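Have a look at this one.
Only a single protein chain was left out; the remaining protein chains are all shown in position.
In order of appearance the chains are A, B and C, and numbering begins at 1 in each one.
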């Protein structure tokens, strides 16, 4: 299947022109989502096409589509769902999100490849290596210069493996702004609170301290503004006074893994569009 | 706004033709939902159009659209969202769903009119009359002949008020098959269990007896097959061994009112299509 | 039933002494909840007793229990569940929480009396008066002096009706600190966000702006620290990019009413204990 993702200023005729182009060439639209955002005047759409009867491949489609895209000033891209995305995973010591992603990758429930895992610790090497996935230990020192060097090295690895997406699966370091800007809407983080509650460090401690009755997790794109990037997915689970910080951590882990998996799935299926620091999720 | 609802066998070009027709006449599509059901080969769609620049009213639209509809063998209808639907409500003695609907009607959060309320008891007369809505007490005797007569009288009232939709808001009588067939996909019932669990009478007693950990409610279209009509909406709430039948009833009431309101809202906004005893809900 | 609520420093023998006192006098314990808070060293308990075979009434129980209470330095109280609590409700113009509470009061699903409703507007007078409940319109001017006078007058009404609990059912004014302190753990507010997210004004606008995927409501005791009092109950509901502020408001209303009702129910059943600005909820 092909997926055609479009954002542009809303105008009469977009759907007719786009669907006309596709079906005029024999393409069958099997999923269609549109969103007319009256607050911004923007139009967003996602089409899934069966290219079986199209007399062109993805590249030719992209070329021939240019006139329509230019007519409406579209931001757009076409992806081929038959090519699994490359998802590079970054972790520290906590393994629950990594274990969950590795399981989903291994059982094939989510279609993606993992070119390598990068960590600032060596703890999860064995788990990753058992899956025959390269594991790189890039320590992140406390000094500013050391950090800078570590992230340079990290980016070299990233460039070498050229992933489509980078997942921070409880990677406990803050990426430098220049790195966030290098991969816009490509770096996905899982934050262990229901943002914007409890931004920053130790959200479970903050939650226990405040006495909230639900704890949550937030999957979002990373921007240079810490914990303030576009939110892809969130969920919560019930806690009570009986729960110590340790209990909240344990309950939170399940939510984190679920929310990250759901957010990543939507991202990989091109269901997530970003506009004005907010997401449109065609789910 | 106009809402155009279409179901037909899936073929190339439907979206292009329909959207081309609309925008070719200056109509602006502001919401669009499509579903290609690969298991049945059917295509279902719901378009919301801004008719401001259309050079025709709803009736003329309907006429001019006929050629396209015939080309694809569509089952379709166009509704005008500016005309609120008429929802006739039927109740017995329990008032929680009725009170909820009356509140939503009164505060304007849901756009519909209530031409009248019909009940087999007189208990809720005062509540309804305070809202200046006609209330008809049509007792339903136990004898087959008495029942038949009561439902004939009910249908006379229905025909007089010609509602678009009939809501059984905990109406504790079983409609005769002939009556179910007279209003296909127009009669909405709220059943106080998570169907197909606990069909029939006293589902909360059954739930308590079985020791389930969640109790639910189901909003569905009424068919002549009791509690087996197409499901529009369902939800559940947590219960435990501490809950007596009375507690389950109380917790269930909140879920029933919420599920009925949500199901009815989807129905009134033309979001619910029925095919093969199942619903497509474009929410 | 009697309800015995106790908080004290944890020590050996409390349960044995308390339960021994009760059953030694023929009282039957029908519900028992205890919480040993290892982080504070405190012990909290709630017993529900059937007093049928007790040779004393509530007042005599209170007197005879003093020695045990003193032995352990208890903070405690005994309430008689057969006497419904008096709940004074304060509102502004929004009626969804008020309507929900009035319905629950009227149908008897929650046992409480409503001595009167106080509002800074006259809009909800008719709804309240139909229930034969006194309604007082106490406007709150913008000037500091005017505000002070209005709250003085409000407190006079409160003192006249001597409620057990005051519910701010979307009362859009901030109570002055002296008033908050006058009724500790007696004033319950419903805030229309999942606190501590979106404190202060217009939380639904903030939620829409931030692009969160869930919106919530928080029921809490009012303290002089705005929106920072002990949380009694919280819940959330799913929203998406399709939801305008108006949609979020509408979806939020249902959650607000549900969360307030659940929080108030727990409060009225003496299930909520407060320690260090956090609640223990024996649910």
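Keep this in mind: contacts are C-beta pairs under 8 Å (C-beta built on N, C-alpha and C of every residue); 3 or more make two chains touch, one makes a residue touch a chain.
Just so you know, these numbers come straight off a predicted model, no measurement behind them.
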Contacting the left-out chain in the complete assembly, out of B:231, B:248 or B:261: B:231
Among B:2, B:35, B:61 or B:151, the residue in touch with the chain that has been omitted: B:35
Listed residues C:32, C:155 or C:172, member touching the removed chain: C:32
Touch residues of subunit B, complete complex, unshown partner: 35, 37-39, 194-198, 210-214, 216, 230-231, 233-236, 240-242, 244, 277-281, 283
For subunit C, residues in touch with the removed chain: 12-13, 15-16, 19-20, 22-24, 26, 28-34, 36, 38
Positions on subunit A where the hidden chain makes contact: 95-96, 99, 103, 107, 109, 130, 250, 253-254, 258
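Just so we're on the same page, only the chains that are shown with their structure count from here on.
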Chain centre separation in whole Å, for subunit B relative to subunit A (CA means): 38
Between subunit A and subunit C, centroid-to-centroid distance (C-alpha), Å: 41
Set of subunit A residues in contact with two or more other chains: 38
